[in-house]
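All protein chains but one are shown at their positions in the complex.
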Amino acid sequence: MDILSQLIGGFAVALQPMNLFWALIGCALGTAVGVLPGIGPALTIALLMPITAQVAPASAFIMFAGILYGALYGGSTTSILLNTPGESGAVMTALEGNRMARNGRGAAALATAAIGSFVAGTIGTLALTFLAPSIAELAFVFGPEDYFALMVLSFTSVAVVMGRSMVRGFTALFFGLALGTIGIDTQTGQTRMVFGTLELLDGVSFTVVLVSLFAIGEALYVASRSGTVPAAINPLAGGSWMTRQDWARSWKPWLRGSVIGFPIGALPAGGTEIPTFLSYALERRLSKHPKEFGHGAIEGVAGPEAANNAAAAGILVPLLTLGLPSTATAAVLLAAFQNYGLQPGPMLFATNPDLLWGLIASLYIGNLILLVLNLPLVGIWVRLLLIPRHYIYGGIVVFALVGVWGLSTSWMDLLLMCGLGLIGYVARVYDFPIAPVLIGLILGPQAEIQLRRALAVSQGDWGVLVSTPIATMLLSIALVVLVVPPILARLRSRPKTEPAISTG
Amino acid sequence: MLRRLMTTGALALVLSTGMAIAEPAKVMIPANPGGGWDGAGRHTMAAFAQSKIFTDGASFTNKGGAAGTIGLAEFVRTSKGDDNALLVTGVIMVGGVITNQTPVSLKDTTPLLRLTNEYNAIAVPANSPIKTPQDFIAAMKADPGALSVGGGSAGGADHVMLALLAKHAGAPVAKINFVSFSGGEILAALGGGKIKAAISGASEFRQFAETGRIRIIAVSGPTRVDGLNAPTLKESGIPVEIGNWRGFVGAPGMSEAAKKTWLERFAKLHQTPVWKETLKTQGWEDAYLPGDQFAAFLKAEDASWSSALKEVGILK
Partner (left out) sequence: MSVNPSRQDAHRKPRPWWLGLGVLAMGALWLNGARSIASTTNYIGVGPAAIILAVGMGLAVLGVILITQAMRGELVASPEGEEEAPPSRSAFLLALAGVSIPLLTIRWLGFPLTAMLAFTLVTHAFGSRRTGLDLMVGAVLGSVAWLGFSRLGISLGPFLPLIG
């Protein structure tokens, strides 16, 4: 087969010692920036761009690919151990992962995240190798109305992270939606809810919200309760590795997460977050242990972690086959290609097969390196929790400062950090869930933009929303997801006294 | 505690003075890393170093947001009279200052020069009945609402260009159907026929046009673009010329001597093969326009953008 022989040629490039070295650097660097909130792969690659002047293209892209994948491995670590996601794709991981860590099963959570990332990354890379051209065509099939339907479907996933009361869940969701409306409206250029400040014109940065609600809110909460209660976490209790049962409960979520993540990642407006929402919702519905969700269900870590890694492979599909950047990271990679005077796309496969197949081969190797790098690290990461608690949280606050101050050096962002940190604290005290805030912040603006784009193109005809088979199908699934489970729950729980919908 | 604070302070002081390098250029980039302005700033300073014209190094500050006006405000506030402080600027900032009605403007800086330009292009799906700029104008005249045109952010160069085209077509500017996109989404939407046409940087369209997914029907510069088989709007009888230019301004109150030095450095750089190579790899048009001519150009841009933005309905 032609693809196979080219792939073997690619391995010959990627396995050169020099390139292996760059892959290793990229993976290590990626893991490190994944851990830091606010410093993502896009920024890191942008900052390393000058390296393109000195290094051969194959080596540079092999390193960049390592950063892209590594950031996703690293992003889950702080989610699980410290309840402070390093990347937006790791928000859902924090939900179950941190509960597991608190129950002394942090190592198992980290392991399922790492192995899931490896499995999904490899599946995604395989799909990239063999299916890329056909998957890439999806980009042209999906129109604004289809994206809107996808957003609606993602919104239905919010229901499962609502916490123990609908009112609180909805309050959190609407708070996120409200934050998402701040800034310039892209379709008309009007400013909305900026209260006369220039700093808010571009909206509230996702990083600031993520860091403040999770890291700062958590630090304030734990501090206020630390005097009276000794550290509850014993990271090494309860076995340090995945049990037989953990494996049995993890492998299906890994596969399902990969299947959800890859195609959505390949869409120009897909990204890595939406697959994690969908995967989490799906695992919660399918799980044989629904009661454990909210208390550390391993499926809730395995699924989303697989989904975001598969999505990362998906992101490369439109970039390499069409030259179409779909995320910030892809846009920076495109700029890197252009620095070498190269334009990604079908022509590049013909003119520079060594470079492209070397890059693809390096993805397999990078995944392996990351697994080898991360599995032994699990033990070390878990021991991180043995550091005195005051140093851990002091360090978290300093790194939160880096994340918030580093990008924009904006005083307004620091003010937002304090305000949102306080809100995060109140949310913890009164048991409001945080994930819906972030879901609202991510999905709200996107759903609004896609809806208004669809309506602009149709000149205000609402029928456009169900005008394509994809949109109709996605909306139907959303409807089924919303309507069926409550009915099923009612039927199932008839002998019991409590309705099964309240979710711990 | 105070004493300890002071010892650490002293330690930090030693650290920081030890770090100082001999008079590097302080370049403010009014956008986050990775974008067009970031590239303009970093690639230009790299070309300076590579061509040995200015080798004292450069420190970059990225301060993005609000079409560059936040970086502009910060630059004006912090670098008064600093002969080594430069700000990357461009047409987007001119528009941003007008729409955001910021208290500071480019008038508060020392104009140095325009360096590069990226012209826009109009593209349509490959199977579109629109084949020439005239077809486009006719379609717009017939039913401006039915001609959905994608572009960058509302109030940006793409939007203003569409408004100017509508004005030429005699179609009411308020009726144009401009659909804002970000990143690569616009190419997918155009290639998939979701929108009727799109306006964006000519280089962005190139690859898709080569593979036959879309067709470029016109470019917005004064001359044709190499390798693009598309007429300029001007030669098609449509007097619209709009480009996404970038350049540099100096700190407010920069000394005359320093201004002269910097202009000489840029003039030298403009001649070097290193710079020509940079222009080529980055896909930039050479748009060198130094000193007083640039200052006059800035004034003209400000006036034309103010009126254009009013007509599009962005500015009240």
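Order of writing sets the labels: A and B. Residues in every chain begin at 1.
Keep this in mind: a residue touches a chain if its C-beta (ideal position, glycine included) is under 8 Å from a C-beta of that chain, and two chains touch if they have at least 3 such contacts.
What you are looking at is a predicted structure, and each value in this text was computed from that prediction instead of being measured.
S.K.: Sort through A:M18, A:L286 or A:V429 and give me the one touching the missing partner chain.
M.R.: A:V429
S.K.: Among A:A248, A:L286, A:L415 or A:V484, which residue is in touch with the absent chain?
M.R.: Of all options in A:A248, A:L286, A:L415 or A:V484, contact with the hidden chain holds for A:L415.
S.K.: Among the options A:Q16, A:Q187 or A:T472, which residue touches the chain absent from this view?
M.R.: A:Q187
S.K.: Considering the whole complex rather than only what is displayed, give the residues of chain A touching the chain that is not shown.
M.R.: The list for chain A reads 39, 43-44, 47-48, 164-167, 170-171, 174-175, 177-178, 181, 185, 187-188, 190, 192-193, 216, 219-220, 222-229, 232, 294-295, 388-391, 393-395, 397-399, 401-402, 405-407, 409, 411, 414-415, 417-418, 421-422, 425-426, 428-431, 444, 448, 451-452, 455-456, 459-460, 462, 498-499, 501-502, 504.
S.K.: Write the list of chain B residues that the hidden chain touches.
M.R.: Residues in contact with the chain left out: 1, 4-5, 8-9, 11-13, 15-17, 19, 33, 59-62, 145, 174, 177, 313.
Here is the rule we use: only the chains that are shown with their structure count from here on.
S.K.: Measuring from the mean C-alpha position of chain A to the mean C-alpha position of chain B, what distance in angstrom results?
M.R.: Inter-chain centre distance comes to 31 Å.
S.K.: Hey, which residues of chain B end up touching chain A in the complex?
M.R.: Residue list for chain B touching chain A: 32-34, 38-39, 42, 46, 61-67, 69-70, 73, 99-100, 102, 145-146, 148, 153-155, 159, 177, 179-185, 187-189, 191-195, 206-208, 210-211, 213, 280-283, 314.
S.K.: Applying the document's contact rule, which stretches of chain A touch chain B when the two form their complex?
M.R.: 42-43, 46-47, 49-50, 53, 139-144, 184-191, 198-199, 201-202, 268-269, 318, 322-328, 330-332, 335, 338-341, 343, 345-347, 407-410, 449, 453, 456-457, 459
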